[in-house]
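What you see is the complex with one protein chain gone and the rest in place.
Take a look at chain A:
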Amino acid sequence: MLTELMNFLRACFRPRSEHFVRTGSDAGGRQDGLLWYKDSGQHLNGEFSMAVVQANNLLEDQSQLESGSLSLHESGPYGTFVGVYDGHGGPETSRYINDHLFHHLKSKWILLLQDLLLEQQTMSIDVIRKAFQATEDGFLSLVTKQWSMKPQIAAVGSCCLVGVICNATLYIANVGDSRAVLGRVVNATGEVLPIQLSTEHNAAIESVRQELHSLHPDDSQIVVLKHNVWRVKGIIQVSRSIGDVYLKRAEFNREPLYAKFRLREPMKRPILSSEPSISVHHLQPYDLFVIFASDGLWEHLSNQEAVDIVQNHPHSGSARRLVKAALQEAAKKREMRYSDLKKIDRGVRRHFHDDITVIVVFLDSNLVSRASSVRCPSISVRGGGVNLPPNTLAPCTTPTESGNT
């Protein structure tokens, strides 16, 4: 009788706990409380290191590293794709980008490779821009579909930082305030200089406010300083994003959306844009690594501090080391111990720091200069903690989106 009962209980618990363990260590990453990390891996152009620490009740940061064919063809071109997606208002947009942007990039590349009128570089910039646009359009149709059932999805959005390394060229595309910083060694001294590659769209930056004023000359309240923070329409800090359709389409800026998201006067034109700032860099042997991170890292570490931490330690564990340095700084600001900060639960933790995602991509000059036609095994890693479906408050339910962990 007792044995039967024990067997029954075992049968009940086994599948769930196995699923949980498998999800926690997906793609070689490890979970330690709210910290997820993959200390070391190999991409087409060198090593990489990833780490994510969760602060929000539902992790809003999403990220991925893909290495292999950058088109839908097995024949390439080959390269490395890095994405950091810092969501706000919920995890829906950043998850959507994580599931769709890379595929859009691959399919646009195919289309343009067939168009021989364009030269390689122009092609790539255009491919990235089109992939962003397709992702924005895709999310808009998702909101349109879900609006009547779940109107708050109109107020969910995400920053989107992408890096593509192909043919010894690094493309950086960004909307929002995540940041990519290149570590470049100065030959004479061996010192490493930080070179910021991404353009940010946060209203804290004066040029961003100027851009907003020039786009909305009739609206003196387009950016507002509130409790020492600049916000577009007094609502949001970033001026460009994926999603946030309530600030792009008038038809979603109405009831039943929460009043705090609704504009007082009718929207004449989109307030936020999804147009990425794209830059191109021809990689040189003295370019050692690129740090991609959400603003959760950069609010605690300067570009110089971050490249110094990477340069002065072994490659393995670089991302986790950066996250730790940021958390130590966060603890200092809150006048508490780092060991105590780590004990704080997700949700409440957001009052101490933001979700932080870091991907360090090391550039091995021998591999970087290799032709993009050289085949390699493909790698796909998603960064992140235990992902719960939206609207779930239970801490230990089985994750539904296994691809997201």
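Just so we're on the same page, contacts are C-beta pairs under 8 Å (C-beta built on N, C-alpha and C of every residue); 3 or more make two chains touch, one makes a residue touch a chain; residues count from 1.
FYI, contacts and distances are computed from a predicted model.
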Undisplayed chain, where the name is taken from the UniProt record, one of "Auxin-responsive protein", "Exoribonuclease family protein", "RNA (guanine-9-)-methyltransferase domain-containing protein 1" or "Geranylgeranyl transferase type-2 subunit alpha": "Auxin-responsive protein"
Chain not shown: contacting residue from A:K226, A:H313 or A:R375: A:K226
Of A:L72, A:V186 or A:V348, the residue in touch with the unshown chain: A:V348
Contacting the left-out chain in the complete assembly, out of A:H73, A:K268, A:K332 or A:R375: A:K332
Residues from chain A at the interface with the omitted partner, ascending: 226-227, 229, 299, 332-337, 339-340, 343-345, 348, 350-352, 354
